[in-house]
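Notes for the one structure printed next.
Complex shown without one protein chain; remaining protein chains in place.
Read from first to last, the chains carry the letters A and B; within each, the first residue is number 1.
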């Protein structure tokens, strides 16, 4: 009873775009934080709005800054229109594997990114890097030459540039029409996260998929974020409980992230889709293409862009 | 105050605001403003602009003005009457042939536009006066067009299905295919009723004296050629790898513009402006309602009303068919007062999880929902098709139109029942063509 009324009054809104209550890893990350905080009994209640049921996916960053929501599991690149530096968190070839991603989190590169996040008034509660894959209806995509003449739909601007640099033509289609587009032939290749490859049932349309393996090109930073203003409004015990819960959520993600890739491989193999991975040499060839396309544009258009990429590439 | 009672209060205030006669779009927006201010404070208002803009900023919505433009372009020409005239040369021996031909023309026209009022206007503008001139009673002539016009949203393409596809995250291509057979079925039910009524009343028999030679019949065919070409063109664009369903609308709109310019010689700036003006009026009206429904849904979600209602109904443990019955009643009542866009965007987030949990197919439900929306287009006080018919024949009073339309509305109810018994009528085509 001593917790008092002011503590009871704190209710936070957490929003994300992923399906709720169906075991999606990113939904689970947010749910874990909500559950743990509730169990800590510090008078903090987190309401989760999954599936973009409150704020549209792309608007979440802005919504958090304005105080419309407090917490979000958010693909950081979505805010690259506001902070071009974030483009580096969906940049081909910067992250090679989940182990590499873990090392990257503490690197100067990520410190630089997190500084931009913090300067914008946001703090990172839990880190999360999701791996992605390339898929094609034609032949397997291993070398840049393999995409010559393909019509590719890409999840992000930086990848689109690399595809185009390797000789593919780019089609821009909303994510919910990708299945259709692949089926009718509007597009015949695509890249996205391994989770989306499964949830959009792309194994029904593709003939070959390039899984992340040890030489992945596709990684995206999708951390759980919180508005600094909302965080500072909490009491000390509430802040501590929240940070502790976030730690748990991050650990959960670390143990699950690779399983997402395995799930994709399993689903695709079950549907007789060929699953391949890139060799060191093949991935390096792609990085060469990226150097001339996405890296180059990024260095030109973003202040410090070249430095950011070099910092990321230097992480072993 | 519990979320459910807040929800009830919101419903009450919405009805009050709507009753003042203010535009539906602004009424939904104002309810949002009022409840956000009361429960979240004035600061919550600052989120409205980007929420509304974000809701409309969706490529899938692009097809709406384009499918409306297809209708407006063709409606500005004589194409509508060419269509039923050609059909009539083939059917003229059948009792009620002209009504049946008009219904057939509505169905064909529906395959070109996503909007019901456009279908109604295009066929009804010449069709209703022609039917009355040839001795059909006003109630049958207007009722048939009011109902036939609603096929515009069931037979693909369909604005309603696009909105449902967005709200439910189901494939629009699949939804379109699911509407084909139910659309044909409903058209047949309409025709059977028209035939039966004319046979019983002996109506429109005087026109049967007119007979057409086989040559005249063949000569009428080229007139429906352009229609068929456009329909085939859009279908090819959509399912042949050229374009997504949203993009195919652009192809269709361009083809229709070209058709009215080349074949019907409508090219003067004044004529063009009429087409564009009608398109702008209808699509802005729909899009504005979409925009403020997004605000309305945001408010419901933010106050946790949507989630609580869904949880409440989900916990009711009632038979799934009883559940579906009540959902239909809800949609029917909503359909009386609100246009389809508002209903779909407001109810889908609440209804869909419940429907799916009860074991119903979301694509199939999209078809059921659409037929409910068709009913709503005819029921007063807000029935877009009634407004259109009133514009065509101001001398026919509303009760007369309703009397004629009522049996056709019963046909829709029958169609819903048939679809409940044989859901395959909706799901077979998409499953066969696109894989289960």
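Operating definition for what follows: a residue touches a chain if its C-beta (ideal position, glycine included) is under 8 Å from a C-beta of that chain, and two chains touch if they have at least 3 such contacts.
Just so it is clear, contacts and distances are computed from a predicted model.
> As a check of understanding, state which of "ATP synthase subunit a", "Spermidine/putrescine import ATP-binding protein PotA", "Cytochrome bd-I ubiquinol oxidase subunit 2 apoprotein" or "TRAP transporter small permease protein" is the UniProt name of the chain not shown.
"TRAP transporter small permease protein"
> Just to verify: which one of A:157, A:198 or A:313 makes contact with the chain not shown?
Spelled out, the listed residue whose C-beta touches the missing chain is A:157.
> Of the residues B:6, B:25, B:87 or B:230, which one touches the chain left out of the display?
Of the listed residues, the one touching the omitted chain is B:25.
> Using the definition of touch stated at the top, determine which of B:82, B:282 or B:374 touches the missing chain.
B:282
> Residue by residue, what part of chain A touches the chain that was omitted?
That gives, for chain A, the contact residues 58, 77-82, 84, 149, 151, 157, 160-161, 164, 169-174, 186, 301.
> Need a quick check: the contact residues on chain B for the chain that isn't drawn.
17-27, 29-30, 33, 45-46, 48-50, 52-53, 56-59, 61-62, 65-66, 69, 237, 241-243, 247, 249-251, 253-254, 257, 273, 276-277, 279-285, 287-289, 291, 337, 339, 380-382, 384, 387, 398
Please note the rule applied: only the chains that are shown with their structure count from here on.
> Could you please state the distance in Å, as a whole number, between where the Cα atoms of chain A are centred and where those of chain B are centred?
39
> Chain A touches which residues of chain B in the complex?
Touch residues, chain B against chain A: 43-44, 46-47, 50-51, 54-55, 58-60, 166, 169, 171-173, 238-246, 298, 301-302, 304, 306-307, 349, 434-435.
> Which residues, counting only chain A, touch chain B once they are in their complex?
13, 47, 49, 53-56, 58-59, 62-63, 66-68, 173-174, 176-177, 179-181, 183-186, 204
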